[in-house]
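Read the structure below first, then the notes.
Showing chain A:
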Amino acid sequence: MRMKLVASVAVCALTTMALAPNAHRNAGGTVAGKVTFTGTPPKMKPIDMAKEPSCAKEHATPVMNESVVTGAGSTLGDVVVYISAGAPSGAAPASPAVFDQKGCQYLPHVLAMQAGQKLEVKNDDQTSHNIHPLSKVNPEWNKSQPPGAPPIEVAYDKPEFIPVKCNVHPWMHGYFAVLNTSHSAVTGSDGSFSLAGLPPGKYTVTAWQERFGTQSQEVTITGNETAKLDFVLKATEY
Partner candidate 1 sequence: MSRVARHITSIAALSVVALLTAAAGRAQTVHGLPREGRGADIKANTHVGRVAIGKEEYKRYCAGCHGDRGDGIGENTQWIDPKPRDFTQAVFKCRSTPSGTLPTDQDVINTIRRGIVNSNMPQWRPLPDQMEADLLAYIKTFSPRWTSEKPGTPFVIPPETPVTTESILAGRAMFQKFECWKCHGADGRGDGPSASSLTDSKDQPIHPYDFTTGTRFKCGTTNADLYRIFMTGLDGTPMASFADNIKGDQGWDLVHYLRTLQPLRTPETILWKTWLATHAAELKPIGPPADGR
Partner candidate 2 sequence: MRSTKQGYSTPQLLVCALLASVTATTPAHATVTRHGDSTVTLQSTATSGRRTANDASRAYMASIQNGEPRATASYAATRVKKIPAFARKYGLRCSACHTVWPELNSFGQQFRDNGYQLRNERDSPIAQNNAYFPMTIRVTPQFHVERGTRQLVDATPGDAESGQVERTLTSHGFDLSGIDIWTAGTLWKNVSFVVLLSGDNLGSFGFEAMHVRFDNLGDSPWLNLKVGKFELDNLVSEKRFLFLSGNGGSYQSYHFVAPGSSVDFGIGDNQIGAELSGHSLNSYTRYSAAVLTSSDGDPGSGNFSSYDANLNLSQAFDGGKLGVERIGAFAYLGERPNTYQTSGGEQIPGSGSNRKMFYRAGLAGDFFLHRLEFLPLYMHANDNAYLASGADNGAPLPIGARDASWNGGFLETHYYINQQLVLLQRVEAVRMQNQGFTDLPHNLGNVDAYTFGTRWYPFMFSRAGLALHGEYSLAKTVSPGQLETEGSTINIWTSSLLFAFDFDF
């Protein structure tokens, strides 16, 4: 019974998420662009999951550390791009932000959500995880989630970039980006992002990367156009 309910909630969530961008796109302007870097980023090392065989066998090739994800042409992935000022206020989306644990990795590595939005943490592994978001502004909690346990459902009230770790599997690191807005995107490894559905106005757009910090730019939307905005973050080796 419970499983069924969860499943249907999940299905609903997925549908809403799929539909949401379209809704925005029809309503107003878009800011889109690419995030790249200059300089030398640190070399990501492979993770040794030998201590957790049930996860190790899910990966044919060793998983790399994800704190800096790059693509061809110096593009930067896992960058949160969001409207940090000027965004129309609005209630948090009804759909939950979903954070999955699979193969002893966080999917996604960085999860953006709006303050007050429901967060759902799932465990698709055959091992116990503990989810330990190290929040400073929001209350810090730490919960265990054995295999097959129902999703943990929580919400954060205040904007904050929260590092997430699993103490049992020290290599697991992720981030919750709790924002004041629903207008946010997380870049793929190609560095591209798109923030749609923006009514005319002047906006500050900010890009945040867990190692390289933040960068902000201003942009003005007048109609249904797509404003192009690129970010170049300075990579530091450590």
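Basically, a residue touches a chain if its C-beta (ideal position, glycine included) is under 8 Å from a C-beta of that chain, and two chains touch if they have at least 3 such contacts; residues count from 1.
Basis for inclusion: all candidates are chains of the complex that A comes from, given by their letters.
Note that the structure is predicted; figures quoted are calculated from it, not measured.
J.: Out of the listed chains 1 or 2, which is the one touching chain A within the complex?
T.: 1
J.: Within their complex, state which residues of chain A touch candidate 1.
T.: My answer: residues 51, 53-54, 57, 126-128, 130-132, 134, 136, 139-146, 149-150, 152, 154, 167-170.
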